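Remarks on the structure that follows.
One protein chain omitted, others in place.
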Amino acid sequence: MNWEGWLLTFGQIVLVLGFSPFLVGLIKKVKAHLQCRQGASMFQPYADLTKLFRKEVVYSETASWIFTVTPYILFSSTLAASLLIPTIFTPLPLNFAGNIVALVYLLALGTFFLILAGMDAGSAFGGMGSSREALIASLTEPALLLSLFAVAMTSGSANLSTIVYKTALLQDIVLDPPPHLMALVALWMVTAAETGRVPVDNPATHLELTMIHEAMILEYSGRYLALVEWAAGMKLMIFLSLVANLFAPWGIATNVSPGALGMGLVVYLGKIMGLAVIIAFLESMLAKLRLFRVTEFLGVAFILSVLAVVFFYILRVE
Amino acid sequence: MSLLSYFLVVTEHEKADVRFAGMFYLIMAHLGTAFILITFLIFYQTAGSFSFEDFRMQGHALPEGMKSLVFWAALIGFGAKAGIVPLYVWLPYAHPAAPSHVSALMSGVMIKTAIYGLFRVYWDFLPANIHENLPWWFGFTILVVGTVSALLGVMYALMEHDLKSLLAFHSVENIGIILMGLGAGMLFHSYGMDSLAVLGVIASLYHTLNHATFKALLFMGAGSLLYATHTRNMEEYGGLLKLMPWTGLFFLIGAVSISGLPPTNGFVSEWLVFQSLFLSFKEPSIFVELMLPIAAALLAFTGALALACFAKAFAISFLAQPRSNHARHAREVPLTMRAGMGMLAIMCVVLGLTPMVVIPLLDDVTFPLLDTTIRWKVLELGGWALAPVSREFASLSTPLLFLLLSGLIGLALILCWVIGGKLRARSYITWGCGLKANSRMEYTATGFVQPIKRVFSSLYQPTVKLEANLLEESRYFAKQRKFDFYIEPIFLKYLYNPVVEFFSTLAERFRMIQSGSLSLYLGYIFLTLILLLLFVI
Partner (left out) sequence: MSNLQITIGSQLVNLCSVLLLLTCFGIIAQRRLLACVDLFAIQSMFLAVMAALVAYLTDIHHIYVAAVLTIVIKVIILPRILKQVVRRLDVKRELALYVNIPTGLLICGALVILAFFITQPIVHLGFLLTRDSLAIALAIILIGFFIMVSRVKAITQVIGFLVMENGLFLGATAAAYGMPLIVELGIFFDVLVAGLIVGIYANQIQDTFSSVDTSHLKNLKE
């Protein structure tokens, strides 16, 4: 990998790390305005993270080394997954490291350790969060994989950078609304589930009836909590990038020139900020579903992703 | 093989359930052997001898109908030994009943010999030469059987709270995954697409190797837990990571591998199976063409459920507080046991990080069978990445992922140090809503899987019995509560029991022949003698 590749990779790390707290703050701000109040500043999450890093860590004496290791593993696996997704430039330097399956399983690595950490403190909250997360993860993974696969089939490759590259240049792909549309709806539903947003999970609540992700990280404090929260923000950015760049990647830079990169940056930020605003609207309009209705919700996502693939095969025959 | 392993299984023959397990195992093994014998006898008819060489020479001369018969006989025979659905029923009895190192051997190696048998029959003996195509439905059936086994195996595994039964059901699941790769390979081969077929077969073989490694590791871990706590019930474990750190670490590596998470070996072989299922190809029957992505969807589903299952297994056994006195007094197992587990754990990681070394080795196996090699495709980028079909289609580099993960962990540490300064940490008891947090407040294994049980209740058909002995003074407080939870064993109830009933009734009828009367027996001999005199002379 030449120095350009290193620079682009480093740039993407900085972008993902730097922008994800802002995204979270943006969603909170929009929700606040929809609730007719001012709300905290959009840059508040940065202040929160800094404060958390500086605070003392209190850990449970029941917990083991899994508890201390998990935030680091979660942080690094989420960041590694984000390096596989094109944000402002495609094809990425590291794209040969993995494809769709690698992406899904890197995120699963983080989920696995988070489930373990939730059980580690021996509290009922953590156990409950882990149990619910296990159920939801088992339903979102196939839907996520298949909906990404449906899009992959239209461009004949399972490498994310290649898919985005081909779609952006409109070369060599099968242009067909039905599989794309169904895959988009399925992916959007999976986004709501994986990032812990309404209607699957409420990110602002701490009541045991209603929390899933928050329950697993309840025992964390200090820098561990900072890393976990940052990882959650990065996961949100990952999913929004997937939706934005797999389905509408136009504007992304395909060559390494300052102009193209600059425009790619502006277009990308605009797209994901728009999607974040849509999420904020949906969070304010919808109510959180009961846990066993969430399974029906994810069942719809799974069926839609299966049908997207089926449509691709059937329509391609003609 | 069946006989010797039977003796190993009934090592602890003082216990009634061990004897039952051994007997069940022996019967199923006999069934499998019967069908394997049928297969070999059919080959013997055309080949004239029992040597594999002759089978290979003459195997293709069988007429179409006989080939189908050989296919089914081999599938049932070897399948019963491997543990496919619906012939897996002996696995959850035999593997837990055997001592743990025997279980490791059985699950890790023995059921793979059945896979070896299947490979031999389907790839070596049946086709005339490398380029003859078997009917497409051979591969399709294997794919379907594999998918169903994988799905049902993991779903039943989730509900088990005996660690060894859980692992036994997981063997069913992994055999299913191996068969999925094999079936996809056979399917591609029957359409003449050998470069894709090789991918399926290599994925299948790689997963066989990986499964042997991590399943043996996990069984040894379970054995260590049994040795330390003297109980097999997961609900009595807990907090063992602090008391048995090495066992915990090795079990964790095994759990991460079997869930297929990067950068371990389980991930590489599942990735390869996914790649072989993702490849689309144009062929007439859209029905078959649709099966591949549906199989991929179900594989993703089983992968996710396996993750949930092993999160439960590890978390309940090793984390939080001990749930019983057995667990409180557990101590680390001796060095020899740890060494065994450690070697396998290192193998798991090594197999995961070096697919570019393993795949050429496996390629040497498939090259004579298929006359195609993907050895060169594996050495993309100077050996760093795998690109089994083409660089553009998909590629994977586990060493790079590993380096990336380690590097980013380093980045996280740097960020912590830069922004937060030195780590100040304090330990305190877990918040238990004002009560002292004890092990009764923790989640149990039953509770952990309860949502999943509810969602899939149409498959499990659970029955729950709740009894309470209330105090005389007040109806609201109970002296004792009893909770029984029971899952319907579908195959045992609807497939095996009727068959067993039928044979029992038949045997009852035949019992009439034996009446115990001496004159009757002499009469039988007399009658036979007269018949012989009449018809032979």
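Order of writing sets the labels: A and B. Residues in every chain begin at 1.
Heads up, the rule we're going with is that a residue touches a chain if its C-beta (ideal position, glycine included) is under 8 Å from a C-beta of that chain, and two chains touch if they have at least 3 such contacts.
Every value quoted in this text rests on a predicted model; they were computed, and no experiment measured them.
Novice: Pick from A:G11, A:G39, A:G156 or A:P178: which residue touches the chain that isn't shown?
Specialist: A:P178
Novice: To test your reading of the contact rule: which positions on chain A touch the chain that is missing from view?
Specialist: So the residues of chain A touching the missing chain come out as 175-178, 181-182, 185, 295-297, 299-300, 303-304, 306-307, 310, 314-315, 317-318.
The definition used in the following text is that only the chains that are shown with their structure count from here on.
Novice: Quick check: how many Å separate the C-alpha centres of chain A and chain B?
Specialist: Computed from C-alpha means, the inter-chain centre distance equals 32 Å.
Novice: Could you pull out which chain A residues touch chain B in their complex?
Specialist: 13, 49-50, 53-66, 71-73, 75-77, 79-80, 83, 94-99, 101-102, 104-106, 108-109, 111-112, 115-116, 119-124, 126-128, 130-132, 134-135, 137-142, 145-146, 149, 152-153, 156-159, 162, 219, 222-223, 226-227, 291-292, 295, 302, 305-306, 309-310, 313-314, 317
Novice: Show which residues of chain B lie in contact with chain A when the two form their complex.
Specialist: Going through chain B, the ones touching chain A are 239, 241-242, 248, 252, 256, 259-262, 267, 270-271, 274-275, 278, 280, 286, 289-290, 293-294, 296-298, 300-301, 303-305, 307-308, 311-312, 314-316, 318-321, 380-381, 385, 387, 391-397, 400-401, 404-409, 411-413, 415-416, 419-421, 423-432, 437, 439, 441-443, 447-452, 454-455.
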